[in-house]
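A single protein chain has been removed from this complex, and every other one stays in its place.
After this line comes chain A, so read on.
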Amino acid sequence: MTSGSPSLTVSRLAYAYPDGTQALYGVDLTIERGERVALLGPNGAGKTTLVMHLNGILTAGHGTVEVAGLPVRADTLREIRRRVGLVFQDPDDQLFMPTVREDVAFGPANLGLRGAELDRRVRDALERVGMLDAIDRPPHHLSFGQRRRVAVATVLAMEPEILVLDEPSSNLDPASRRELAEILKSLDVTVLMVTHDLPYALELCERSLVMSEGVIAADGPTRALLADERLLAAHRLELPYGFAVPAQPG
């Protein structure tokens, strides 16, 4: 593979929806291999639109997206979708097959894997999220937290270059939230995490990007960004009540 190139490079990406609403106004960002980065921003900042560009569901109006050196284009979509693992917010959207096994196998099977190799990928991915026991269960028999973990496994099975998570902590109870954090920390993969959960970003990601009105408004160490009250206030970001981040780890 193309080692050396960053996992993700987005340059001057602009996009307007067919109805004319401009969502992105020139986004620039680079994520190096192995980094865990949080993408923060208020509702309507363009976070989801940006995420949809990363695996070519939306195509850039202007600018480019490259995943490990490979540009997102119509003829590279198949490989791009293998390299970018998108985990959607609602696991019921992500898990559409009748059993966990078939769901996790869906991605690698689309890549052409069959038989023992496919089986190995499925077990491997479920093992990494601690859900191997549920392999033959239907997704709707699992708890919400378990479903979210299986959703992560469905993209891990494709051995992606970068894992993109949309609101990974939403609707999770505190224990499931912590378990998911532990799993994400244990993975040896580049992560881009879209979230409103600032403490979660602080726990998991060294670096954060603040997105606001269709551009990257700030990029830096998560701790420094979250300690900057003026920055947070300017972009409708707020820490939970009683929560303060000292600029230096105490």
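Everything that follows uses one rule, which is that contacts are C-beta pairs under 8 Å (C-beta built on N, C-alpha and C of every residue); 3 or more make two chains touch, one makes a residue touch a chain; residues count from 1.
The rule is simple: contacts and distances are computed from a predicted model.
Chemist: Tell me the UniProt protein name of the chain this structure doesn't show, selecting from "Cobalt/nickel transport system permease protein", "Electron transfer flavoprotein domain protein", "Heme exporter protein C" or "Membrane protein YdbS with pleckstrin-like domain".
Modeler: In UniProt, the chain excluded from the picture bears the name "Cobalt/nickel transport system permease protein".
Chemist: Specify the residue from the set A:8, A:24, A:158 or A:180 that touches the hidden chain.
Modeler: A:158
Chemist: From the list A:109, A:181 or A:224, which touches the chain that is not on show?
Modeler: From the options A:109, A:181 or A:224, the contact with the absent chain belongs to A:109.
Chemist: For the chain left off this view, which of A:97, A:132, A:181 or A:224 is in contact with it?
Modeler: A:97
Chemist: For chain A, enumerate the residues touching the unshown chain of the complex.
Modeler: Interface with the chain not displayed, on the chain A side: 55, 57, 78, 81-82, 84, 86, 88, 90, 92-99, 101-102, 105-107, 109-111, 118, 138-143, 154-155, 158.
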